[in-house]
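In this view, the complex is presented without one of its protein chains, the others remaining in place.
Here the chain labels run A, B and C in written order, and each chain numbers its own residues starting at 1.
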Amino acid sequence: MTSLIARLAAGSDARVFAIAGAGSRAAVQDLRLADGVELVDSPRAADVLLVAGALDPRHHDAVRRVHDALPHPRASVRWAGSRDVLVPGAAHVALGTDPSSAIRAAHQALMHGTMPTEPPLLPDEDPAPWRGVGPYGQGGSGMTGGTPYGRPMAELAPDRDGLRLDLLPTRLGPFSSLLPHGLELDLRVSGDILVGVEVAATGLAASATSASLFIRALTEPVSIAELEIGRARDHLRWTADALRLQGLRALSLRALRLGLHAAPGDHRAVERLAADIARTGIYRWSLPAADGARTELLAGARLGPSTRASGVGEDERQADPAYRSLGFAPLLGAGGGAAAAWRLRLAEAVRSLELAGRGGDTRSAVTGAVESPRGRLALGDAPSGRALGLLPTLIEGMEWGDAMATIAALDIDLDELGAVTAGTSAEAAA
Amino acid sequence: MVDLGPLAIASAVMVAALLAVLGSWLRAARRPSSRTAPERVPFTGGQPPSVHAWSRYHVRYYPMALLFLAFDMEMVFMYPWAVVFVGEGLVAMVEMGMFIGILLLGVLYAWRERAFRWT
Amino acid sequence: MSDLPVSLAFAAFSAVAVVAGIRVFRTDSMVRAAFYLLASFAAVGAIMVLLGAEFLGMVLILMMAGEMLVMAIVMVMYMMNPAGLNPMVMVHQHRTAIAAGAVAFLALAGVGLAGGVPQRPVTNPGAATGDLGRELLGNSMLVFQTAGVTLLGTMVGAIAIAAPRGRFGDADADSQEPALQPDEEPEA
Partner (left out) sequence: MSVALDAALGVAAVGGMLAVGSLALAFADEAAAAAVAGAPLRPRRLLVAPFRRAASALLTATTTTERPDGGGRALAPALLAGLAALAMSMLPLAPGVVPADPSTGFVVFSAAVAFVMIAVFLHGWSPNSTLPLHGAYRFGAVALSFQIPFLLAMLATALPAQSLSLVRIVEAQAPLWNVIREPLGLPIYLIVGLAVGLWGPLNLPDADDLAGGTSAEDSGLARWLWEAARTSMLVAVAALGSAAFLGGYLGPLLPGPVWVALKTALLLAVMAVARHALARARIERFVEVAWVLLVPLALLNVFVSGAFLL
């Protein structure tokens, strides 16, 4: 009986909580298509922890905390360029090779009981001393004082409804499925409304480098066909993530599969995907409605589709004679808002594939500032940096789900941000 | 005497399922896990929370909850009404129509006052 | 069913009703208190079913689920320390409370023991729901319609008093927080 259960369990999909460190976001996303591996949103649901890419020492404790949140029996896989001691005992897989067989092997060994579970990494210390304190030894005092069971309670604060109820401080990130990994938000939540938002930390590793096409285009002319295929793939990858957030997992896999290999001939397939997405009713009942002040903020921030969705024709490609010679004109939305940005991203993916088909050997003529899938990209000035600056104003006062959809629509890429700003600081040092 | 047999059987089925799940849950929870304090930290992305999540939660849909309390009463009247509807005919239709019409005014008013929106 | 199982069930449900009722006041968590109350009501509903009022008993159970959820969320909203992380005593003025409880118990027990138990067995229990329906549409029509108006008044009143925003804007527009001391200026 025991061996039957173990055999059955070993055949189940390995449930993986993945930490996507610097330079590994797309590779981790591709694992959603891997056989026998399932990425989950909470470490409590996982069997295996995958730690991918470079991570600064300041994130090490967070990684350890995530590790300790996994239930026993647990195993880890380190997927990085070089071995390190971040998670002792983790199997090492070189970045660039497929980790799914190592993950499956670890999962099977755990289920068969041939591999011991990993012990906790953090010392067994209470967050605050409480044992034996207070009249019942629970660490509290009075009605709401002290640190019962090691933590204080949330405190009262006035609210726009004229009621004084508790503000619940919530630190989201750095490894939350709701945010790009590396981003940490300090949220103050009253009910399901975010009444305070602060960007607490961004970036995964100071040594971030990115081989992204668009960063290469900053310094040298790049084939337009290559750039536009890259843009389409980027948009499709974003669509995959955003669809998942809205609960459409099957469509998300379809978008990801398209994004993996999209080529100029695929523009019909992308159009069909866009039509199927529209049929899910996502634009009618899922996404937050456009809001005047927020749309205006985005309209002035040169954030690519988010800006063009409100009808502002801001696109660096217009300044490039090579693009003009191909007859390029930016696609524009109307009214702004998340739904308009979604539609525009998908329409741009189609347009980019068509453009790539026409592009031939033409190379981009302008360097220094290019239009990345997220907006205007220049040395020292990444669209994600501007998006992060707007983020608190954009989501403050929103309901939780609306806020998460809005963050997703911004398409924040910390790798791109890190690479561009690291470039400037290196130049400044030189 | 009322025939309690069917209700007894239905309750027995419910209790059996409840106890089966409860028993498995308790057995699973008895196995030691989460021994250290960091293993028990609630998950929000890798940082520990600064306070307990339990708080005076601002239930922003409370006007709707109050409306529910009042409207729910209508169901009590509608069950017996449904049983005698065919027998009583038009009288039943008109009387319940009046009752429901009055209650729907309340929903209409709540909608006008945006009681179903809170974001 | 014979009498013995019914009597046993009656005893069991009574015990649940009483114990859960006591737990309402002996627990620290507001959510637990609300759900203990729900358990107590559900047991009373089951007793009503045992007494032959099948429809009313089941409806009591059905209604209480919604009501107690609303009770739980509103209690959490307004009580300090809603989850009882620091233990607290929910009962105040112990002596008065004990005295009042004892008097109420004795009075009710006295009524129960001294007052005669009505001996009007239900002739056709299956038709009870239908009888109720005919009563509503017939003799009690006016009561029934008045209930509708009362409920409408409840809805309108609840929304008018409680809604934070209405079609004319925020409910607390231009309002001031009261002063804490007698001769203090109110906070702007």
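Just so it is clear, a residue touches a chain if its C-beta (ideal position, glycine included) is under 8 Å from a C-beta of that chain, and two chains touch if they have at least 3 such contacts.
For clarity, every value in this text was computed on a predicted model and none was experimentally measured.
Contacts of the undisplayed chain with visible chains (whole complex): A, B, C. Of the candidate positions A:S176, A:T307, A:S352 or A:S372, contact with the unshown chain belongs to A:S176. Between the chain not shown and the residues A:A26, A:A105, A:A200 or A:L253, the one that touches is A:L253. The omitted chain makes contact with just one of the residues A:E118, A:D159 or A:D192: A:D192. Think of the hidden chain as still there; on chain B it touches residues 3, 5-22, 24-26, 28-29, 31-34, 37, 39-44, 49, 52-54, 57, 59, 61, 64-65, 67-68, 71-72, 74-75, 78-79, 82-87, 89-90, 93, 96-97, 100, 104, 107, 110-111, 116-119. By the touch rule set out above, chain C reaches the unshown chain at residues 1, 5, 29, 31-32, 35, 38, 54-55, 58-59, 61-63, 65-66, 68-70, 72-73, 83, 85, 126, 129-130.
Against the chain not shown here, chain A presents residues 4-6, 8-9, 11-13, 15, 41-42, 44-45, 47, 69-73, 110-111, 148-151, 168, 170, 176-178, 189, 191-192, 244-251, 253-254, 257, 276, 279-282, 285-288, 399-402, 404-405.
As a working rule, only the chains that are shown with their structure count from here on.
Averaged C-alpha coordinates put the centre of chain A at 35 Å from the centre of chain B.
Computed from the mean C-alpha positions, the centre of chain A lies at a distance of 47 Å from the centre of chain C.
If you average the Cα atoms of chain B and of chain C, the two centres end up 15 Å apart.
Of all residues in chain B, those that touch two or more other chains are 52, 54-60, 118. Those residues of chain C in touch with two or more other chains are numbered 77, 80, 85, 164-165. By the touch rule above, chain B contacts chain A in their complex via residues 33-39, 41, 43-60, 118-119. Touching chain A in their complex are the following residues of chain C: 77, 80-81, 85-88, 164-165, 170-172, 175. Of all residues in chain A, those touching chain C in their complex are 134-136, 138, 140-146, 148-149, 153, 160-163, 165.
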